[in-house]
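A single protein chain has been removed from this complex, and every other one stays in its place.
Think of it as A and B in the order they're written, each chain with its own count starting at 1.
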Amino acid sequence: MNTVNYHWQRFTLAERLSRYGVYLVLVMALVMSIQTVEVIPEFFFDAPEQMADLFTRMWPIDFAYYPITVHGAMIETLNIATLGTLLTLIFALPLALMNANNVVASAWSQWIARFFLVSSRSVNSLVWALIFVAIFGPGILAGVLAIAFRSVGFVGKLLGEAIENINMGPVEAIRATGAPWLSVLLKGYWPQVMPAFFSIILFRWDINVRESAVLGLVGAGGIGVVINDAMNLFEWQRVSMALLAIFVVVILAEIVVVNIRKRLI
Amino acid sequence: MTSAQAHLETSPLLEIKGLDKEYTPGKPILKSIDITIVESGIVAIIGPSGTGKSTLLRCINRLIEPTAGQIIFDNSDLCKAKGQQLRKLRRQVGMVFQEYNLVERLTVIENVLTGRLGYMSSLDAWRRRFSQQDINTAFELLDAVGLAEHAKERADSLSGGQRQRVGIARAVMQNPQILLADEPTSSLDPKTAVEIMELLERFSKQKNIPALVNIHDVTLASRFAKRIIGMSDGKVVYDGSPDAITDDHLKKIYGGESWLV
Partner (left out) sequence: MASVESSSAKFRQNPFQRNWLVTGAWLVLAGYLVFSFNAMGLSWERFVHGLGIADELMARMFPPNFSRWELLLSGLAESMEIAIIASVVGIFLSLFFGLFAARNLMPNWVTVPTRGFIALCRTFHPVIIAILFVKSVGFGALAGILTLIVASIGFIAKLFAEAIEEISLKQVEAIRATGAGFMSLILFSVMPQVFSRFIGFATYQLDSNLRNSTMVGIVGAGGLGGTLFSAFQRFDYDFVAAILISIIALIMLGEVLSNVVRKIFN
């Protein structure tokens, strides 16, 4: 009887080594982090009790507070989100075009665009808000600019990728007719990018509604200001009112986005 | 006792009694099906689309829950089995699918090895600890279906006919007592279809097990099957040798005349 033993392994040696490498690094990083991070054990075990205490202080929700301050602040927040998203387009569009390798073919422009896009994304919207509050003073303007500057990186990157993914056939055809560059953009690129464009804008607007809600914590307008004031006065029931308002608005925003998506895209 | 008598006294390999299935109440797809399988070899099930052939096969290994009836297999009623017992029964039923149903991102050999999952603990499965014997059997099966040189390729890089051969290898890997094949040739060209049927016939003979094959090509069925079961409107309307099928029978099963040559 011929018994041949076959050999089968799921990963090659190189693959196995690199996978184990990742696990090893991860475990080492985890262990080092746990050892060096400063967490007071008593606080850790105390946590559930403390959280329960906080929740009892936040209940019942102070509904009366709504028309006084919360309503106006929520409208402000929505405005910050919308204006910020619209403002983003002014910067994001040219950067996306510069970043896409099928529009401007030079590597140099791509590097510049990438630099701006990455820096925009790396700085958190809250930090942008701090900067703009320092420049323009507290208020909505700082909030709008913070949202805009943070969103440029997100929108620009995704838009650039969408532009790169189009079919170049129609673009070639229009270019062959001798049309000027702007016409090629409008009639060759834009119709193909349009669904992705609206999808990205809606997506970012949705995220920005959430982001705008907290900018007020550093003074940039919106419901965050209300929350900050209420927390400083330990008026927890007003805080929960504000949180509820944010929750409702976020859900409504998502419903709006889903419905617009269905109809438009 | 003569061997013929001894044969008659062995219990049937599969016994389906009074099987009913309704997807929506009041509209039964399977109406009181009675089938008994006693010998090895290919049993072809023919019938028009929508008549419940797929449902019937999937009731046998309980991928679909029957509404009523009994399925006696390996001295147990499949309809009543639960949990571990159900899985033990299932692993003895090898199934070949119309659309091959391979795990596309895994390699060909890994797909064949998944046939042993019913025999392994989940921990071993996670660690991919297949026994050397299993690995040997898998490679030998791949060789038997003519795909030995594709063993390390990803399943989705194969053609349809090749994928179906892997599917058959996987089913046979389970070392089953019965093979079920749900329209295994419908997505294949005629030449490949014949190759697949030949493979099914070969394994069925080799392992001495029955193979229930759903098929809608009556000529192909008559060529390979020892027994044909014709279904129409959820009922068995013909059960016998392929030689005895007449045009009348086919009319009864499929209705209409224009497709009859």
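As a working rule, a residue touches a chain if its C-beta (ideal position, glycine included) is under 8 Å from a C-beta of that chain, and two chains touch if they have at least 3 such contacts.
Just so it is clear, the structure is predicted and the values come from calculations on it, not from any experiment.
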TODO: Can you pull out the displayed chains that the omitted chain is in contact with?
DONE: A, B
- [ ] Tell me which residue among A:L13, A:V39, A:A105 or A:A176 touches the hidden chain in the full complex.
- [x] A:V39
Task: Which of B:L13, B:V38, B:L106 or B:A148 contacts the chain that the document leaves out - done: B:L106
Open item on the list: Among A:I68, A:A134, A:L186 or A:L233, exactly one should touch the missing chain; which is it?
Closed with: A:A134
Open item on the list: Residue by residue, what part of chain B touches the chain that was omitted?
Closed with: 61, 63, 87-95, 97, 99, 101-106, 114-122, 125-126, 167, 170, 174
Open item on the list: Could you pull out which residues of chain A are in touch with the chain that's been left out?
Closed with: 15, 18-19, 21-22, 26, 29-30, 32-34, 36-40, 43-44, 46-47, 50-51, 53-54, 79, 82-83, 86, 118-119, 122-124, 126-127, 130-131, 134-136, 139-141, 144, 210-211, 213-214, 217-218, 227, 231, 243, 246-247, 250-251
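Everything that follows uses one rule, which is that only the chains that are shown with their structure count from here on.
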Task: Mean-CA-position distance for chain B and chain A (Å) - done: 51
Open item on the list: Quick check: in the complex, which residue numbers of chain A touch chain B?
Closed with: 3-8, 10
Task: chain B to chain A touching residues, read off their complex - done: 109-110, 113, 128, 130, 132, 135-136, 138-139, 151
